[in-house]
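Data first, discussion second: the structure below is written as structure tokens.
The complex is shown incomplete by one protein chain, all other protein chains being positioned as in the whole.
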Amino acid sequence: MPQNEPEVLSQAFTLGYTYTRSTGPVVGRFLTGLRERKLIGNQASDGKVYVPPMEYDPKTAEAITDFVDVAETGVVKTWSWVNEPNEKHLLKKPFAFALIQLDGTDVPMLHMVDAGSQEAMSTGMKVQVRWADETQGLITDIACFEPASEEGKVAEKPAVAADLEPVTGVESPIYLEYNFTAGKATAAFLSNIKKGKLTGGKCPECTAVYVPPRGSCPACGVANDENVELTNKATVQSFTIISIPIPGNPIKPPFVVANLMVDDTHQSFLHIVSGCDNSDVRIGMRVEAVWKPEEEWTHAMESIAYFQPIDEPDIPREEIGKLEPSANEPSANEPSANEQPSANEKGEKKDA
Amino acid sequence: MAELAAVVGVGQTKYQTKRSDVSIAGLVREAAVNALKDAELTWDDIDAVIVGKAPDMFEGIIMPEAYLTDALGCNGKPMLRVHTAGSVGGSTAIVAASYVQSGMFKRILTVAFEKQSESNAMWALSNPQPFSPHLNAGAGGYFAPIIREYMRRSNAPYNTGIRVATKDRLHGALNPLAHLKLGEITEEQVEHSGMLWDPIRMLESCPSSDGACAMVIANEELAEQSPKKPAWIRGTAMRSEPTMFAEREEVNPLAGRQCAADVYQQAGITNPRKEIDCAEIYVPFSWYEPMWLENLGFAEEGEGWKLTMDNVTSLIDGGDTPWNPSGGVLSSNPIGASGMIRFAEAAQQVRGECGDHQVPGAKTAMGHAYGGGAQFYAMWIVSADKG
């Protein structure tokens, strides 16, 4: 069939999870200090004071165990000026990222400086901690640094609940936005699904038809962009009955997910089999696609609600998805000549 | 030709659902320090560090090895990060060995880890991308139909998987580091533990663990000076094939068969059942034991289950080829480390360091890992003798 330039399918999605991190004793001690609006560093065997405290000495790899209290004022060692904060940045106005060496420490720490303007920033400038209004035991309990006040005095700190357990864990929400564009083969396939048609991609070398096509014939490593129109009929190659919910999927367990081989194709895909008792589903069973009403067709396999049994004789397992013999290179599934004999051949010698 | 190399130190963490007492660095460090202690070495004795773990999304840190350099004493040294899906722990050990076998390094440290509790493996593995046409039900949902097909072909008794699940938990109860300690488990319990992905029951599935495993690998000269017995690396092999392709043999994948043939040939093994004293094989779902017994040539095709049902793979029942005496993946599963644990436990067996789960007189052992859609394989053979 003629190859039309497929539409480009793009869609935003968020890859996100709120990670639950355990901190261990060193990071935990620092974060516990932050919650109390105190800075705690540690001192390595060479006398260097690190803040935040390092779990292991970058020079000797030894654990650093001596903790020290650290001042809330320091000096900017280097900085960059963010004129237009992005949506992830915590300060919503122009600010600096900076390496700040706190007084009495030897190694600068990374944080932000709110100086108002780029002109107010300079290497070597004195800065002081600006604490967050509420502290939780996170690095962001330091809201940022700010130019040190004339007297070098930090503003009054609000009271902190005294009887809290030490911080041993933090939550890290990491949500990244992507705009995903489907590959050409997937786009062509899903465009047809949206029209209520099931199509596959045919490999020009081995003639295998893949549904859904994913851009290549994985066996031959060549593009399989010849679209082949397919029927709605398929055979159950294998299946599972799932008794636990799939995260983010509304379907209620128990339900059957089957490896379905559409007629005249050579690679099964997973879909739901319904319209019969779960216990009636079997390998070799014939099924056909039950499409949702046309107005619910989208660029997704969910346009097919499920596959349901049809009254046709079962297909022997060995015949499901079999390539025409002529199309099959005789050596395709054999070890190449320079390989050792297979393990099983060796196993045969076992009792000899 | 490859330089001889040997495992001279092994370190593991305790495996559990959540190691809430350590940071990621602390977890990895614990295994690394234990390996150095076992080898009676210090950080300065290490020439390079090779790190492995499964997808970065499990912990939500891109290339976390970069942040781990201080914890691993790696500053100023070479570091490499391997990622080959579930087989990664094994692949990492093989890459690490190649640092020494190439003759380019004398002694290296390798570490694999997963702090699974920072997220949820099910989420990380099933997170749907737009236009992703696959219905994804995690690893269990993927492997259950393949197991069903194995059951159909082999006519194995329905309780083969139950036998494996019970056996590996009883093994795990002998291993002080194992996550699941189910010394009282019965086959009846496994049978009634509830179907998750039919035919896979809950207790036929691996747990989700935090943990790390580390090894020190040294060249021949240094290994011979090592205070404890070295485990000589007699063969290493990796194979990959695509996840899906027409007529792919999913039950008994060719990549696994070829990988095994390759590693046996290197180690001079012609009859694995006879010549391999014990094996640590990646069995995250119980039915994979009989399937891999066949794939790895310990049994004829269709007959792996007979070895299982005859208790050949049981240490406790005195089987002649114990599989997963440590309890295996079914007892502890920090995904990125699971493969390396197999490799390290194989080394510990031939070093005679396994304590209560020691296979008596083990001289030659196999470590095995697989990943992706059972498409990535890593295997090694270690021996008490240089060969």
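Going by the order they are written in, the chains are A and B; count residues from 1 in each one.
What we mean here is this: a contact is a pair of C-beta atoms (placed from the backbone, for glycine too) under 8 Å apart; a residue touches a chain by one contact, two chains touch by 3 or more.
Here is the rule we go by: contacts and distances are computed from a predicted model.
Trainee: Between "Sigma-70 family RNA polymerase sigma factor", "Aminotransferase", "Lipid-transfer protein" or "Branched-chain amino acid transport system permease protein", choose the name on the UniProt record of the chain that's been left out.
Mentor: Of the names offered in "Sigma-70 family RNA polymerase sigma factor", "Aminotransferase", "Lipid-transfer protein" or "Branched-chain amino acid transport system permease protein", the one UniProt assigns to the missing chain is "Lipid-transfer protein".
Trainee: So which of A:Leu39, A:Val70, A:Met112 or A:Val287 would be touching the chain we can't see?
Mentor: A:Met112
Trainee: Which of these, A:Thr140, A:Asn232, A:Asn249 or A:Gln308, touches the one chain of the complex that we don't see?
Mentor: A:Thr140
Trainee: With respect to the chain omitted from the figure, which of A:Ala98, A:Met125 or A:Ala258 is a touching residue?
Mentor: A:Ala98
Trainee: What chain B residues would touch the chain not displayed?
Mentor: 1-3, 23-24, 55-64, 66-70, 74-85, 91, 95, 98-99, 101-104, 124-125, 127, 129, 236-243, 245, 248, 253-255, 258-259, 372, 375-376
Trainee: Tell me, which residues in chain A touch the chain that this view leaves out?
Mentor: Residues of chain A in touch with the missing chain: 6, 8-9, 13, 15, 19, 21, 23, 27, 31, 50, 52, 54, 58, 77-83, 86, 88-90, 97-99, 101, 107-112, 118, 123, 138-140, 170, 172, 174, 176-187, 214-223, 331-336, 339.
What we mean here is this: only the chains that are shown with their structure count from here on.
Trainee: Hey, which residues of chain B end up touching chain A in the complex?
Mentor: Checking each residue of chain B against chain A gives 18-26, 29, 43, 57, 59-60, 69-73, 75, 117-120, 122-124, 126-131, 133-138, 140-141, 144-146, 148-149, 152, 194-200, 242-247, 249, 254, 257-258, 260-262, 264-265, 270-274, 294-301.
Trainee: Provide the residue numbers of chain A that touch chain B in the complex, in ascending order.
Mentor: So the residues of chain A touching chain B come out as 9, 11-13, 15, 17, 19-27, 54-61, 168-169, 172, 174, 180, 182, 186-187, 189-190, 203, 206, 208, 210, 212, 217-219, 237-244, 246-249, 254, 257-259, 266-272, 283, 299-301, 317, 321-323, 328, 332-333, 335, 339-350.
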